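I have placed the structure first, in the form of structure tokens, so that the comments after it can refer back to it.
Complex shown without one protein chain; remaining protein chains in place.
And now, chain A:
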Amino acid sequence: MSAVPINHVLILAAILFSVGLTGVLARRNIIFMLVSVEVMLNAAGLAFVAAGARWQQADGQVMFLFILTMASAEVAVGLALILHLHWRRLSLDSDTLNKMKG
């Protein structure tokens, strides 16, 4: 079997994470912020799976399952909030969220 260096997988995860971080910091549209958070969670899962593959244990894949569960719950609530914001204020600007009371 061939062997991928663990460093390169971790660097790939770090690059994907920082791309997602740039998206969260720079975008103003709330949909794109949610998409960037998804990218960051996926990169964290990639690091877990790489560590699990390094030591030939299934723990990394189990942790990825938990990250997947958390991401889907977060997306359900986040998209409901986006729909709420869009119908109430007709805007997807994250700056209008500071007027949200109750």
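The rule is simple: contacts are C-beta pairs under 8 Å (C-beta built on N, C-alpha and C of every residue); 3 or more make two chains touch, one makes a residue touch a chain; residues count from 1.
Here is the rule we go by: contacts and distances are computed from a predicted model.
Taken from the listed names "GSCFA family protein", "Carbohydrate ABC transporter substrate-binding protein, CUT1 family", "non-specific serine/threonine protein kinase" or "NADH-quinone oxidoreductase subunit J", the protein name that UniProt assigns to the chain not shown is "NADH-quinone oxidoreductase subunit J". Residues of chain A in touch with the missing chain: 1-12, 14-16, 18-23, 25-29, 31-32, 34-36, 38-39, 42, 46, 49-50, 52-54, 56-62, 64-66, 68-77, 79-84, 86-87, 92-93.
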